[in-house]
Structure formats: structure tokens, C-alpha cells
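Missing here: one protein chain of the complex. Every other protein chain is in place.
Labels A, B and C are assigned to the chains in the order they are written; within every chain, residues are numbered from 1.
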Amino acid sequence: MNVTLADNNYGKERVRLVKVERGAGGRHTLRDLTVSLRLTGEFTVAHVAGDNTEILPTDTMRNTVYGFAAEGPLGASEEFAARLAEHLLASGPEVTGARVAVEERPWRRLEVGGAAHPHAFEAAAERHTAEAWRGRDGGWTEGGLADLVLLKTSGSGFAGFRRDRWTTLRDTADRILATRLSAHWRYAVPAEGERIDYAGSHRVARQLLVDTFAAHRSRSLQHTLYAMAEAVLEGRPELTEIHLSLPNLHHVPFDVTPLGLPNRDEVFVALPEPHGLIEATVRRAGA
Amino acid sequence: MNVTLADNNYGKERVRLVKVERGAGGRHTLRDLTVSLRLTGEFTVAHVAGDNTEILPTDTMRNTVYGFAAEGPLGASEEFAARLAEHLLASGPEVTGARVAVEERPWRRLEVGGAAHPHAFEAAAERHTAEAWRGRDGGWTEGGLADLVLLKTSGSGFAGFRRDRWTTLRDTADRILATRLSAHWRYAVPAEGERIDYAGSHRVARQLLVDTFAAHRSRSLQHTLYAMAEAVLEGRPELTEIHLSLPNLHHVPFDVTPLGLPNRDEVFVALPEPHGLIEATVRRAGA
Amino acid sequence: MNVTLADNNYGKERVRLVKVERGAGGRHTLRDLTVSLRLTGEFTVAHVAGDNTEILPTDTMRNTVYGFAAEGPLGASEEFAARLAEHLLASGPEVTGARVAVEERPWRRLEVGGAAHPHAFEAAAERHTAEAWRGRDGGWTEGGLADLVLLKTSGSGFAGFRRDRWTTLRDTADRILATRLSAHWRYAVPAEGERIDYAGSHRVARQLLVDTFAAHRSRSLQHTLYAMAEAVLEGRPELTEIHLSLPNLHHVPFDVTPLGLPNRDEVFVALPEPHGLIEATVRRAGA
Partner (left out) sequence: MNVTLADNNYGKERVRLVKVERGAGGRHTLRDLTVSLRLTGEFTVAHVAGDNTEILPTDTMRNTVYGFAAEGPLGASEEFAARLAEHLLASGPEVTGARVAVEERPWRRLEVGGAAHPHAFEAAAERHTAEAWRGRDGGWTEGGLADLVLLKTSGSGFAGFRRDRWTTLRDTADRILATRLSAHWRYAVPAEGERIDYAGSHRVARQLLVDTFAAHRSRSLQHTLYAMAEAVLEGRPELTEIHLSLPNLHHVPFDVTPLGLPNRDEVFVALPEPHGLIEATVRRAGA
């Protein structure tokens, strides 16, 4: 029949890698990465004819993650993702692109007796993310974070919005603003011989996001999102753009007047759904 | 600073709508939809200056879902999504696109004493999905399904694949093939006055997917994916393309020889992660 | 210090077993079980002194599940659970009890061309559960089901309830009643030489639960729960008791009058939380 294979990709999702680096004096370093890998390419004969000669098994992709981890230091998640993507891109002439995403769980060293413990750790809720894409004509590397849940009880309003016949929301000068922040930022291609300090970049970007969220006089979540993005691009010249995805996790006052009590704007219901969602990419001019 | 707002969108996620249509003779119809809505447009002043005059609240989008449901029949999820998208596109001059996704939970009428009950139902695991996008220059409507978990215990091999130094997988002529199928298919724009039978299209597309999964002599999941897609496009001329996303849910033999028992290819471990993932769009030529 | 070990238990959770039984003529049977196993006993020296001589590793428990599956037919999940529990109880003199829980996912044979396919299957959402406990002085075996989601749009009211100063709910003669049913029922110890038909018992018990849910004129979820339990005990004399756990999955009318539309009791919001929860055991007199 007259059909053709259009966009396609394949790979392995959620390869769970834990690496212990055993340093001097019994001090261990713990890394915990979940790696997902995808290939795109000219795989028509595999699809149409069941000819697998061009198909690198996803089982091999999994092995490669563990093999790379065993061969040497991981480096930053951004570097590990980039190395895997470059390797996969080179795996065959039909491959036109490779994309590797890493979700790193940062473990904190336990404090025992006021000192950081050499080999005991506590997991954090927040994730550090990294993603690299490599194609025939170039590529990019991104860092980011996910599952950072923030809330402010003041400094946020929403007023003067468009109204139509379905609108019942009223203007508010003061509301709870809560979100589960996901962000990723893209690095400029480093100059020859230059090395990006991914960890430092991540640390500062995160702090700028948090500081701006707290300090901003918010007129909407869009308004705050843009201020947060702008702060990061201003503070980190090595970044060309940043994408933020901010759910608006609604907290609505519970009306206690039917219970014979006055409403004092203190008691709220946290709604699991529905939720708003605001997403945007902010880009450095000329990038 | 010299940064600009690039791609952006906002909306409401997971509006939970249940509608009961109370027919003649006490026979009720139950519809259960989770609706997500997104707007794209020229919203720079909202982001940069906190000026909300062009922002339709996501609370209004939620109200619109319930209002549309109260005003008249829902129609097929594809039609409901399309109507909402058209409405949102018209909500202001800055709006350049609107996208509405519906996840419908199909409830089955309970059988009691051999007869279909008029108002009692059982939920299905599988979801019926629909999505509509409307923009200044056109749009599209899609149907689909999600969370259909299929498994075959024979008729599936994987051999003759590419090998590199990280490959340890061996050829197999017979393995368990299991997947959690997600599919969506796009409809051609109907001719003037023509009406698409979305329910009929969905029913047949689903059956073709299932039949092909069962009957296909699979040489890889790519191979089966393509055969499934081809069968749907062949059987439903009103569709221009179909996208399939097929995780490969691995089942590996548990080696019982250390327990002093012979392996008979009967006992398997279902692995939750990692999993393979094969995705492709197959398109009718000329579409 | 003067502390003592009180109740304790240990074991393995979520052993994922898939077994393919390859019958005559290429007809395969597929079983999909998640098995959890627990031991109780006199394990004080293990806890206090770190002496493991009485500790059967949970890794061994896992192996036992696969080993038993490889040695012969599984039988009903109730029988498989009981056999494992008996085996574990006998694993050492310190063991005083063993409990094995099975969650079986029933796969339905796909229908292709009107006929049941010999080796291709579709997963169901509902679970078939089984649990066996064996102790020094006896034991019990239970069957059950989980994740059966039921809803009725008529035949359910809630009125005449207790009111206090915190009560705002009004009487209703007609509401949506929805639940995610979990049930387990206990079997009488079979007479010597007698064999229980677990599959038949399950099939009929399930049908009685569903039929009663649909047909009952419900004055509360407690009222319906009791009627369902009574129907099962009446219909299945081999059962001594049944436990039902019925969340009340609330569906509240969405008030469309602020949108200028009349409320017609057709449009509802499905609330994910909070939810009611009604639980009870109903027992045959003399059991």
C-alpha cells in the first residue's frame, strides 16, 4: 500500500545507574542517574521488511550506560549525556541523531555529630536533569532541574484579566502561589579548549530561580516565569536560552462562614486537579 | 536586558468532567472526560509587564468545559475537543492557536441477569483519546487510544541485529512481546457537509491494531509497529496518518538451573524498568 | 537497655512472576502474579545480636516463587499462596507464621476474527487477589479482587443522617455512587479429601457483588456494602466471611447557574480527593 514511514525513533528508557566512587580515606561519592536514550535515523528496512541489520539493540544501549560508567569517571550528568549521545550517533551510518536524557537524584551526605558522613546519604526530592542531542550537523547540551516545589503566601496577585461569558473568577491582590518547577537551560557551544562548569552553572541558576520566585511582585504566573528566566540568563552568560514549565497548583480558601466562623484568609484547600500550566522559553537576543 | 520571549503557551490541565445523559425509560448514558486546554499567542506584555488584559484565565477555560457540557450534547470526544479549540482560538486577537486534549474513560454497562443495566457501569482501564488543534491557518483533529496492554507468547523473534563491543544480547527466534499501546491518528479535513463517524473509526482502528499485533510474525517491535500502522491506514481511508508509541515491556526468563531445575522457557520475570521504546508515524502517501 | 523486640516480620514484596503454560496445539495459557511473602517468628538474636543463622534470606523467598513455578502447575492463586505459606512455615523451628499474598492480573485472550487467539492477550485493569496465612495452630486462605471501579447514576440516596454544628451536607434522594471495590473472602477449611473450586467461587462472588451494587436501592454506602456482602455469603456456602473496602468516590454537581445556564443534574466534577471510605467484615453466624 501507499504509506511511508515518517518520523521515528527508538531507544531505552529509564536505565537505573548507581555509581559509588571510593575515594581516599574511606570517603565515598554516590551518583544516582536514570538514563534514557533515543536514536533517530533511516530505519525503513527494519520497519517495512523486518531486517534488523541496522538496529542496535536497546539492550546494547543499556549495556553502554553501565560500560561507560565502569570505564571511567562519569563527570557531570551533562557531560555523561553528551558522551553517550556522541557514541550513539557514531554507531552506524543510518543514524542521524541521538538524544540522551539523564535524571540525576542528588543525595546529600548525612550530618552525624555535626560532621558530613563519609559514606551515608539521604535522598533529595528534587531532580537535576541533563539532556544532550547530537545530530549530523551539530547538537546541543542542556541542564535543568525538576520537582522543585515552591510556594509563597504573599506577593502574588492576579487582576485585570480578560473576561468573557464563562468568566467567574474575581480579581485578587493577594493569593497563594505554588508550583512544581521544571526548568532546562541550553548551553552555548563552548569555544575550543573551553570547559563548562556545569555544576556551578546549575547551582547559580537554581539559586536565581528560587530568589526571583520569592522576591518577585507577581501579577501572574507568566509574569513571574519571565522574571525568573530573565534572572538566569542575566546571571549566566554561558546560557543561550531557558525553558520553564510552571504548573499553577491551586490553593482555594475554604469558606467557613456556613460553619458560623469568619473567613480570615488562613484556611485553604490544596487542589490536586485541575491545575493551570504556564510554559515558556526565554532566549538571549542573537542566540 | 536583551532577552526575548520565544515559544510559550498556557492553559488548564486535567479538567474532570462527568456527564450523565438521562434518556427515555431511565436509560442513562455516562461520559467521563479529562480535558486539557492550551493557548498560544502574542502574550509578551503579560510576561514582561504583568499586564493581564490579554490573558483569559485558566479558570475560565475550566468553566467553559462545564458550560459547553451543560449547554448541549457532548458529541464524540473528537468533536468536543474541536469545538473547545475553535472557541478558544476566537477568544482574542492575540491568540494564534488553541489545543485541546481529551482523555475519555469508557465505562461499560454492567450486565445483570444477562441484560445491560440502564444506569450501572464498570470502568475500563483503556483510554480513548482525542486532540484538536486550531490555528490561524487551519488545524487538525485526532483520535486515539492509550493504556491498551497487549502481550503475545509466541510469534515474535529478534535476530540479525547490529552488534558492537557493548552487545551481549543473543538472537532469539521466540520471545514474549508485551507493550502498553498508545496510538493517535489524524483525520483528513472532511469535505463540505461531510460528517466523520469518529466512534466507528475508533472501533475499527482499534480492532485492526489488535488483530495485527496478534497475527503478525514479528521480527522486531519496529516491524510489528509498522504492520499495525499500515493495517489501520489501509482499513480507514479517512485517516491521513497514525502515530504509535510502543514500549517494549521486557519479560526475561528466570534461570532456574541454579535451583537444580531445567529451564523450559515457561517462567519469566516481568521487568518494570528499563524498557525499550519504539515510536513512529506512518503517513499515507500524498497526505 | 531495657527494651524488647515485640511484633516483627520480614519478607519479600512484589516478586513478579509470569508463567506461560504451553498446551497442545499451540494454545498457551498466561499467568501473571505479583507475590509478597512474610515470615513471623522468634528472631530476637538476629535483631539484637546480628546473628543470621535463623534468617532465611528474602532472596531465597524470591527464588522459591520461581522454583515452585518451574517445578509444576501453579494451580489457582489461592493454592499457590497456600503452598508457599506452608513451605515457609516449615523453613525453621523459629518460624511461627507465614503469610503469602498474590495479586493476579487476569489477561483476556484476544478475539481475532471472532475466535479466541491461542497466544495473544490483553491485560485487564481489575486484579484477582489471594492470600494465605499458615501458623503453628492453623491458618486460613482467602480469595478476593481489587480495582473494580463501579458507578451508578441512579438508585442511590443519602438522607436522615446525624447533624452537628459542622454539618452542611443536605439530604439527597438521588446521587452518583462510585467506588473502587476491594473485597476478600475467607474459605472454610475444606473437609478431608474435598477440593475447593477457587475459580468458580471467585467468578460467582464477583458477579454477586456487581449484581447487588447495580440493583440495590442504596440509602448509604454502608447499606449497599452490607447487601453486597450478604449476597456473597448467601450464594457461596464455602465462605465464612467477606471483607469489603469501598471508597466513596465523590462526584459533585458543577453549578452552572453563574454561567447563565440552568442546573439539570447532568454535569459533575469527579473529585480525586478527599474521598469517603467504608469498610466492614460480614461473617456467617457460627463461623
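By definition in this document, contacts are C-beta pairs under 8 Å (C-beta built on N, C-alpha and C of every residue); 3 or more make two chains touch, one makes a residue touch a chain.
Note that this is a predicted model, so its numbers are computed, not measured.
For the chain missing from the display, the contacting residue among B:48, B:215, B:259 or B:287 is B:259, taking the whole complex into account. Residues 165-166, 168, 258-260, 272-273 are the ones on chain B that touch the missing chain.
The set of chain C residues touching the chain not shown comprises 1-16, 38, 43, 46-60, 62-64, 67, 91-92, 158-164, 166-169, 218-223, 225-226, 229-230, 233-234, 241, 247-248, 273-286. Although one chain is not shown, part of chain A still touches it, namely residues 16-22, 26, 28, 30, 32, 63, 66-67, 69-71, 107, 110, 112-113, 117-125, 148-155, 176, 210-211, 213-215, 251, 254, 256, 259, 261, 263-272.
To be clear about the criterion, only the chains that are shown with their structure count from here on.
When chain centres are defined as mean Cα coordinates, C lies farthest from chain B. A turn of 180° superposes the CA atoms of chain A on those of chain B, with the angle given to the nearest 5.
Because chain B and chain C share one sequence, their contact can be compared position by position; here over half of the interface residue numbers appear on both sides.
Taking the mean of the C-alpha atoms as each chain's centre, chain A and chain C sit 38 Å apart. Put simply, the C-alpha centre of chain A and that of chain B have 24 angstrom between them.
Chain C has its Cα centroid 30 Å from the Cα centroid of chain B. Contact with two or more other chains is made by residues 259, 272 of chain C.
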